[in-house]
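A single protein chain has been removed from this complex, and every other one stays in its place.
Labels A and B are assigned to the chains in the order they are written; within every chain, residues are numbered from 1.
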Amino acid sequence: MHSRSGSTPEDEFRTVELERVTIVAESVLESRLIALVRELGARGWTLTEVRGEGSRGVRASEWEGKVKIETLVPKAVADRLLASLARDYFPHYAVVAYADRVRVVRGEKYS
Amino acid sequence: MHSRSGSTPEDEFRTVELERVTIVAESVLESRLIALVRELGARGWTLTEVRGEGSRGVRASEWEGKVKIETLVPKAVADRLLASLARDYFPHYAVVAYADRVRVVRGEKYS
Partner (left out) sequence: MHSRSGSTPEDEFRTVELERVTIVAESVLESRLIALVRELGARGWTLTEVRGEGSRGVRASEWEGKVKIETLVPKAVADRLLASLARDYFPHYAVVAYADRVRVVRGEKYS
């Protein structure tokens, strides 16, 4: 679950493999999505204001005023989050959601 | 090409593996790069205003006013896009381009 890198004490650090879930959505959904992320078990998130265009969902035209929310979570939390988005948001909103795996320096609990 | 996660209906969602291509370039190239991304087959993109410094290309000094463009595409589209950037942009502009693999919740066609 963790690895040590380097052979001298000053080079030591531990990492943990987590899923980074990325959600891109209209800004109007910001507070609801952050509440969802926390409710499903994430302990932190990063939000970036972006612009974008996509073919997903009810609005196919260009949309300004979007947010990208990223959160680092264990696989089980990632799957719950993606399932919740697919079920409750995809039918109604132009949300894009994806996950990839990252190696996180430990120092906190991520769930 | 897709997987199901969870065993109860409310947890079900399908994912597809796609390449996320990331392009970082001077803001002046924004509209040309978005046109290129669409022309080569991407159905969506996200743009973030960033700052940065890099050693690539004709200008090695610090440059403000950059954009980061991300697009989720099949591998073949990613390769065409990276090849086009390497051929037409790298000789003339301080563009950085890279790709990684992500697990995207289905709900639209990505090409």
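As a working rule, contacts are C-beta pairs under 8 Å (C-beta built on N, C-alpha and C of every residue); 3 or more make two chains touch, one makes a residue touch a chain.
Because the structure is predicted, anything quoted here is derived from the model rather than measured.
When you scan A:28, A:76 or A:102 for touch with the missing chain, the hit is A:102. Contact between chain A and the unshown chain involves residues 5-6, 10-15, 18, 20, 34, 43-48, 72, 100-109. Mapped onto chain B, contacts with the missing chain fall at residues 22, 24, 48-57, 66, 68, 79-80, 82-83, 85-87, 90, 96-100.
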